[in-house]
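The chains shown are only part of the set, and none of them has been moved.
Labels for the chains are A, B and C, by order of writing; each one numbers its residues from 1.
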Amino acid sequence: AANFAGAATELATAYKADTGHDVQITTGSTGKLYAQITQGAPFDLLLSADASTPERLAAEGHGPAFPYAFGVLTLWAPGMAPDRDPTVTLQDVAVRHIAIANPELAPYGAATIAALKAMGFYNAIAGKIVMGQNIGQAFAMVESGAAEAGFIARSALPADAKGLIWNVSPDLYPAIRQDAILLQHGNDNPAAKGFLSYLVTPAAQAIIARYGYALP
Amino acid sequence: MSGVDLGPLWLTLRLAAIVTFLLLLLAAPLAWWLSQTRSRAKPVIEALTALPLVLPPTVLGFYLLILFSPKSTFGAFWVQATGETLTFSFTGLVIASMLYSLPFAVQPLQAAFESLGRAPMEAAAMLRASPFDRFFTVALPLAKRGFLTATVLSFTHTLGEFGVVLMVGGNIPGKTKVISIAIYEHVETIRYADAHVLSAILLVFSFVTLLIVYSLNRQAARITG
Amino acid sequence: MLTLDITLRFPGFCLQVAQKLPQTGITALFGRSGSGKSTLLRVIAGLESRATGRVAYGDDIWQDARHFTPPHKRGLGYVFQDTRLFPHLTVAGNLHYADRRARGLPGPTRDEVTAALDLGPLLQRRPQTLSGGEQSRAAIGRALLTRPRMLLMDEPLAALDEARRAEVLPYLERLRDRIGTPILYVSHNMAEVARLASHLLLIDAGRISHAGALQDLLASPDTISALGVREAGAVIHARLAAQDDDGLSQLHTSAGPLYLPRIDAAIGTSLRIRILAQDVILSRTAPTGLSALNILPATVTELHSGSGPGALVQLRTGDELILARITRRSATALDLAPGTPCFAIVKSVSVAPGNIGKDRAPTAKL
């Protein structure tokens, strides 16, 4: 998944330092990668942004799948005071557009909708919603100033981000579980299997956590 | 497979029609100027007009997003002047698409104008036609084939492209969600059957439109001899 | 008065013309292929922006160091050597294009032009489907409908056959007389020039070598080398005196009566008759029993022997000067010298119809 690319690169570097195995990383939207995998793409493993795609792949004979990280949904409104109430902020007229990831495509998007509904004012702000195809595009919309607020991945937030930053409480949305799965193409590749095992080591988990993910 | 929502199709057609129309309005004088000028700036402008094609659409969209956003000077000016933001609006889509399809309009028109040579324009000048007059009554009709190419390329490109549109438009149903985004979504969400249906509709519709355009053009050419 | 003082340089060619042109009548521009005729017309029309110098039409300055009137504001008509009809319009459309932009200006109507140039059957046709001569006629018609202050014509009749020429020429003459549009006329055909023009510009390698009233130039042995021997000839004035029963017209000239095949004009009309030097035979004694009707008493005024076998004799007959081109052998045999009285025999039918022109109003001096 695109949102995990930064972390994955660092993991690969660390893995190489440990084992000497080179891991090549291909990023893309999960849907695109799925289409490619079913058409015989030479990928060994998939770090998906969701759980359903690996599940589907497992049903088609790939596998096994297991979670490697949980996404953290964050509201970011760079122009607002850090201590403002997020609920009030979202309904403020000064916030004309709220960027989210496409709920059809990205688990973060689906999580955002769920959280807004749970908070009870989804209908009030539905007209303000603009969608990026993924969390990266939603972030771009906020970053550029085009949208005054947006729901993004904690992992995407730069360290020096200003303004209102609010990690949505995890009980407001279903867990954004990101699963990894070993693909058929990687069955004979020990390095692929090794990397999968590496993902759940404490060293790897530390890296993942540093990138703003919750751990399984 | 759910019922197919045709809203994005109409939105797309409206967008493509408006973009193509405005683009031709804008590109014709630019292409004409390029074809006539002896300015040393000519190759520079020519190279610039081709540049929108070089960046990946999403990336171009990203930069346009930054340019259009109310935080930028241009975006702020626009908000002040019109009360609307350019981002996430149909107007913004139109401007972004125009920029992106600019090369498809300018280049064929310029080529057509250049192939005219000076003779017909000189002849028109000797019939008391002002430069403006002869542009409309001689250059434009004689560059008809260039207009056809420019129109077809701009229109179809606007139909199909979505990278720029997605970034700048924000995929708002009924406002900025065009058909290309809809098809893309279906593919990404593995709803292939829906994708096939929408693609087929778009393809058949486009094919029929193009067929009509080309058949009319052929008849016109035959009459002209 | 069209005043020119211009320079235009191409690699290997330089047009340099300082000249005044009359603003009435037809001025012929005559010169060899490549001598700069078309280029001069383009400069006058304002189509050569690289030309430097000064162009003024009457009080209007069209071009000088600071100013440049664009072509479409000069009010000129131009018949291009390569016609340049608009391919996207029919012949009617081409005519209409000119007509519409010249509404209200004095000049011929669309119907007149169509009739005069016989364009009726071609109106609905595209230029690409016309024959060479048909294109020329349409281009002439289009230029006339511009109702110009001055008409520039670049070999307009080159693609036409004799019969067509004989139809189109009188129409141009009528226009010249009725509307008074001055015409600058490029031609390779001296018969055409002599018939139409009142003034003549000879251009050679980009420079005007001779300029003046047609009649003076054609009767001057001096110009002959520039014109080429075969075109030498004089133009004399005549008045139509009578129309005889057997189809001949009787003309009155200061030299005596002349008989020509019927000229369709009113009795009393002033005419200009061209007599080619090579169509004149000289005799010391009054000849009898000849089929030639026109025998004019004359006196030799000048005798020029060239390097070739020919000699050019200038003669005064009445008030007119005419030229005769004979062989040196004959000149010797007849013992001709300035002052010698003799007879000039002109075959009536050798005065070509193309060389009869209706005289214009008094000729402007160059």
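As a convention for this text, contacts are C-beta pairs under 8 Å (C-beta built on N, C-alpha and C of every residue); 3 or more make two chains touch, one makes a residue touch a chain.
Given the structure is predicted, the values throughout are model-derived calculations rather than measurements.
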Chain-type multiplicities in the full complex (formula in displayed labels): A x1, B x2, C x2
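In this section, only the chains that are shown with their structure count from here on.
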Touch-based graph of the chains, sorted into line, ring, star, complete or other: line
Maximum centroid distance from subunit A, chain identifier (CA atoms): C
Inter-centroid spacing, subunit C versus subunit B (mean Cα positions, whole Å): 56
Length of the line joining the C-alpha centres of subunit A and subunit C, rounded to whole Å: 90
Gap in Å, rounded to a whole number, between the CA centres of subunit B and subunit A: 35
Residues of subunit A engaged with two or more neighbouring chains: none
Set of subunit C residues in contact with two or more other chains: none
For the subunit B and subunit C complex, residues of the former touching the latter: 119-120, 122-131, 133-134, 137-138, 141-142, 144, 224-225
Complex contact set, residues of subunit B against subunit A: 58, 62, 65-66, 68-72, 75, 85, 87-88, 166-167, 170-172, 184-185, 187-190
Contact footprint of subunit B on subunit A as seen in their complex: 29-32, 34-35, 56, 96-97, 99, 102, 104-105, 129-133, 137, 140-141, 144-147
